[in-house]
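For chain A:
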Amino acid sequence: MADEKKFAGYICTGCGIGDRLDASQLEMIATREGKMQSCKQHEMLCSAEGVQMIRDDIADVGATHIMIAACSRRAKVEAFNFTDVAMSRANLREGVIWVRPDAPEHQETTQEMADDYIRMACAEVKYMTKPSGSSEQQLNRNILVVGGGITGMTAAIEAATAGYPVHLVEKTGALGGHAANYYKSIPTRSPYADPQDTGVEKMIADIEANDLITVYLNSSITKTDGAPGRFSVDLATESGSTTNLSIGAIIQATGFNLYDPSNLSQFNYANSADIITNEEMEKLAKEANGGPIKRPSDGKPVTAVAFVQNVGQNSKADGQLPYHNGIGDLIAIKQALYLKELNGDDCDTTIFFDNLRTPGAAGEDFYRSGQQKMVTFTKGNVGEVVPGSTLEVKFKDLILNEDTSMQADLVVLDVGMVPNTGPDPYAQLAYEETEDEVEKAKLKAELDVAPPSILNLDYRQGTDLPHLRYGFTDSHFICFPYETRRTGIYAAGPQRRPMDMRQAADDAAGAAMKAIQAAENAGQGRAAHPRVGDLSYPSFRKEGCTQCKRCTVECPFGAINEDEQKYPQFNEARCRRCGTCMGACPVRVISFENYSIDTVGQQLKNVDMPEEFDEKPRILVLACENDAYPALDQASMNGTEINPWARIIPVRCLGSVSLSWITDALNSGYDGIVLMGCQKGDDYQCHFVRGSAIAHERMSKVGDTLQSLNLEPERVEVYEVAITDVTRAPKLINDMAETVERIGLSPFKF
Partner candidate 1 sequence: MGIQLNEIPDWNCCGASIGYGGGGELPRLALSARNIALSEEHNPGQQIVATCAACWLATREAKERLHDDQQMFKDANAALAEAGLMYKGQAEVRHMVEVLVDDIGFDALKAKVKKPLEGLKIAGYVGCQTNRPFGIAGESFENPMYLDNIVESVGAESIRTYEKKVQCCGGALAFSEPEKSQEMIHGIIEAAYDNGADLITTPCPLCQANVEIYQDQINEKFGTKFNMPVVYYSQLLDVAFGRSAADAALNGQIIKAKKLEDIANK
Partner candidate 2 sequence: MSDLNKVMIEKYRTSFLREVEANVEEGEWVKMCMQCGVCAGSCPLGKHWDHPPQEIFMMIRAGKRDEVLTSDSMWMCTSCYNCIARCPRGLPITHIMHGLAVYSKRLGLAPQKQPTAEFSQIFWDNLMKKGRVNELKLGLSLYFKDGFGQGVKNAMANQKLGQNMMKAKRMNPMEFFGGHGVKDTSGLQKMIKKAQEIEDAKVQGKG
């Protein structure tokens, strides 16, 4: 009884569906062709009454598989939320009636579209199983925080405040990080006028007093393996003792190192004790202990200070930082203001900037406060700082366009933040995999100067969090800023991008919430972003697997390890359910309970393919459910027309698209195929980071298939579509219809 499948179809006739379409014909197709054992119509299926009708069928009749033909699967998700059955949705509203003109001459093709979507949804649900979740791990509420600076301390306090035990690992002998040496911080509260206390001491005291937080000083991580909910982490202290921790989720907050200005000879940093970095200025101020700040060289109170901004930043020159800190100018304003406070209003403070960056309303207010208090802002390029008992700052005034100089007794260099992250995991993999000796030597040279590992992950795809650029951790910038490419391990603070203490604290709070969510999700076998709550996970048919490793190499999240016999080990809790492994598998053995080669493949095969003389082409559209499909829904809401030959199937990610679908579609007579994924590349928008990029690579080989079938290459197009491409997305489909009209129907109609 438990294994018996019972199929029930439901057709909504509300929102104009019943007026525009022949619902009894749809019902007939659902039962006769779609093999639904029952099919009911309702004039407003999403109403309490309609939903109850379905619930009753599940409870009383024992329906296990339901097909709902109504609106887009993105609409009415709260109403149609039946977690105890397998469910598919036929999109008759956004997918059919809203994209087709309401006119008699279009009636036939509009009805055909609807008929096909019923066939497709019936086929899909037939191959689905209700996802049941993995029992891979139990709930583990322990949060590991790596790094004891502002970010790590904030994350620890936030997680502990939410009631989660925290293990805080710090490699040095004290908490506080860089900020422990700061005299003041940039203001975080209105009116944003004066430097404020850092609050570091209080944070340290709070952590020490918190029973939920265990601090490990002088400690580093020697090994991390497992997955969210069951991470096993080995710690080693300097003294050699080791500890093993069982962890639910991890926050990496390893911060930054300061750029070393020694190699910029024009600033003579190495040649004068009075030419210092911005962090050394903080130390100097702290040492002054409330009295006037004194020159390092002779201990005399400082009377004139020059701040040289943007040192070694935003530069293409070798050995300099190609990016900008973004906060150095706020730091200079802060320091100029406390110099005025400690050394008197007469202390001259001049900030040499080219592009002053004081972001946000708070930054602007702080800038104004600096001006108000007579900090001098000079737009100029400092060419040289000449050491001596008095320092000479030579600069070009960019407003007055002249070369000039000023005397100062202290010069502060605004140097940038360098992310403190582990080595790029893919550099090691590339080194191992390449067979070209020259390339290998080049990669070896890079690896030799790579920083030591921080997490020592025992993962198929390397020891640390993947990088985006310049050593910063890759995280989904525009959608999920804390999500790294290793599920359950969150990055926060300046290792993600340069930021100040306030931003780092915000970042830490966000990452702490995400870590808690990841631990809880793992305990229930649920997916993390972006398919939050999805209980399905990939499994494979071992007897069919050829151990080709495509899945373990291509998984964007490094979720899949290999066992001793080189079979994939999926680590469900590390999986994001994108299906890139499924798309990668050449022998089609990987599937999800509710998403598989068949759930899509059977949809496209069940579309009624008209005979050639009917002159009705068919265009298959595989649209990413994250961006392209919502864009098409939106276009439909705007009343944009979509060509009636199109049949659109949402996919989890373009990375999940199997080449077998393309081959099947071409063989069964489709005249054109349009694939829509998200933006790829460094500024990717792909919700699964690499899925779209990998799909584009795979599809570049589809030309061979077309050639072997003697078909025109323009029958298959792959596009990057953003959620905002509301006009463009339907146009791409309509363009394909024109292409088909131009080059003629596919000869593969049977």
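As a convention for this text, a contact is a pair of C-beta atoms (placed from the backbone, for glycine too) under 8 Å apart; a residue touches a chain by one contact, two chains touch by 3 or more; residues count from 1.
Picked so that all candidates are chains of the complex that A comes from, given by their letters.
Because the structure is a prediction, the values reported are computed rather than measured.
K.L.:
Among 1 or 2, all from the same complex, single out the one that touches chain A.
P.N.:
Looking at which candidate touches chain A, I get 2.
K.L.:
Using the touch definition up top, name the residues of chain A that touch candidate 2 in the complex.
P.N.:
Those in contact with candidate 2 are residues 356, 367-368, 371-372, 374, 376-379, 397, 399-400, 404.
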